[in-house]
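Before anything else, here's the structure in question.
Note that one protein chain is taken out, while the other chains of the complex remain in position.
Going in written order, the chains are labelled A and B, and every chain counts its residues from 1.
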Amino acid sequence: MAWAIKEQVEKNWSEPGDFSGLSVAFLVKVDRQGNVLSVKMTRSSGNARLDESAENAIFKASPLPFPGEARFYEYLKEFNFVFKPES
Amino acid sequence: MTSKKVTSIKGVQYAFMLIVVVAMATIPPGTAAGALTIEITQGEKSGIPIAAVPFRWHGTGNPPENLRGIVAADLHRSGRFELLPPADFLSRPSEVSEVRYKDWRLIKAEALVVGRITEKGPDRFEVSFQLLDVYRERVKVALRYTASADQLRQVAHQISDRIFYEMTGIKGAFDTRIAYVAMNITEENDRVYQLMIADSDGHNAQQILKTTNLPVLSPAWSPNGQWLAYVSFSDNRSGANVWLQDISTGSRRPVARFDGSASAPAWSPDGKSLALTVSAKGNTDIYVLGVSSGEMRRLTKHPAIDTEPAWSPDGRYLVFTSDRNGRPHIYRVSRNGGKAERLTREGKENAGASYDPIGNRIVLVTNRGQGAGYQIGVFYPESGRTDVLTDGTLDESPTFSPNGAMILYATRMGSEGVLAAVSADGRVRQVLKVTDGDVREPAWAASR
Partner (left out) sequence: MQRIWTILMVLFLGVTLAGCAASKKKGGTVEVEDATIGGTGAEVITDASASAVDSDDATAGEIITIDQDDADMDDPLGRRVVYFDFDSSNLTPEAQRVVEAHAQYLFNNPGMAVVLEGHADERGTREYNLALGERRANSVSEIFQAMGVAPDAIRTISYGEERPISMGQDESAWSLNRRVEILY
């Protein structure tokens, strides 16, 4: 599941340029269907274009691929996403 | 969680639980403790999805120019954007007050371009445009221009430049000019050469020189965009010479008189010197000429062919083509002369090199051997690596855009020469619509 989520976000992330060496972190809250409810930037990369493109990727990836079983929701209702572009 | 609980979960789910455990053990700074951390290292290289709505026309008859079309073509050609098809648009707003951001999130646009053209008087138009951030629901740029009909293409390129900068952080280079040579063979079998200047997309072409049966090649812009240096022949008895032409007045002169021939002009970044190739008594070497002083300084002295000089952006070095080790390869020499250092070792031959505006990359014509022909490559002097960007068999004359994001070059379509643009990462290639016959030798000006 984590891999599926990672893949889905990567697929929706259009890197606006080469920002290797920088990283930006988000705390993301989702509902039981995987819909992104809120995205909070917990650490900026210092580059607004990278920060915004990463945030866009999370929104565009919504709803995230979620396991059908309700009991996993406890582990998945909140994530950290760290975007760390490699060249 | 207990170990009993973990073992009760099977297969993929077990793997997932492990990731959760690992993630919780190594929490990166700036992330919330207790939550799963997913690291994203690779994005899609397909470009930023952007929606450009056809500009709304307020006037009589048809709009004088398709501004949306020009902007979309510019952005697409750069390779940095994915233009979403207008057929998918749920609405056609022309300014921010008409925008329902949700419509654009549904088609996964990250940015939205809206605008209008208003007829204000005879041959007077007002263009307004806005670049909108779809997810943060805000205006990134709003601009207004007043222009005559024949200035509208330039307005569109300026809009493209602004969007390119806002989205990538790199200065746009659409509102710039290029030079190239067109050749046509007449019914009388004469070869007519035209030196042309056009917008960066090949439109608005203007002839600045026409010769019959006297070849024209290697145009080079002065850094201030006022002069073109090029190679031509004054008659059928003299060898090639380098000419200087003032593009606003049309006046031209040979840069100097040589005992032999001169070619391959390259302006120094300060515009004060021209590096060029002089062939005298069968030996071809590189010289530096003071443009106003007329003073000549010899840079290389080797019995082999040394040609195609190009300056590094800081003016300290020149790269050039030499066959001193058999096949043509790229060498580098200090602007003060001295020993030349070989740069390219990969491939069968490399030629026609020039630097990007920063000085990190060198674009060149490369032949990888095994009958592969000639393609455009980007060579990284630091690592010695070459990325081949094109797949023609006779691609040549590569020239970086002034922002280093694109490369213009000459290629063949059938037997006809055409100009093509490739994004510096090689992902997007597009032939420019130039219809002047057999077209070659593009040179991208540093400014408009």
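The rule we apply is simple: a residue touches a chain if its C-beta (ideal position, glycine included) is under 8 Å from a C-beta of that chain, and two chains touch if they have at least 3 such contacts.
As the structure is a computational prediction, the values presented were derived from the model and not from experiment.
Within the full complex, the chain left out of the display contacts the shown chains B. Within the complete assembly, B:234 is the residue of B:42, B:234 or B:325 that touches the hidden chain. When the full complex is taken into account, the listed residue touching the unshown chain is B:327, out of B:327, B:368 or B:448. From the options B:124, B:171 or B:210, the residue with contact to the unseen chain in the full assembly is B:210.
Remark: the residues of subunit B touching the chain excluded from display are 150, 188-191, 197, 206-215, 217-218, 231-240, 245, 247-252, 261, 263-264, 277, 279, 281-282, 284, 305, 307-308, 321, 323, 327-328, 349, 351-352, 365, 373-374, 394, 396-397, 415, 440-441.
Just so it is clear, only the chains that are shown with their structure count from here on.
Computed from the mean C-alpha positions, the centre of subunit A lies at a distance of 33 Å from the centre of subunit B. Touching subunit B in their complex are the following residues of subunit A: 1-2, 5-6, 9-17, 25, 27, 42-43, 47, 49, 52-57, 59-60, 67, 72, 75-76, 78-86.
Residues 12-13, 16-17, 19-20, 23, 27-32, 34-49, 80, 82, 105, 108, 110, 133-136, 167-170 of subunit B touch subunit A in their complex.
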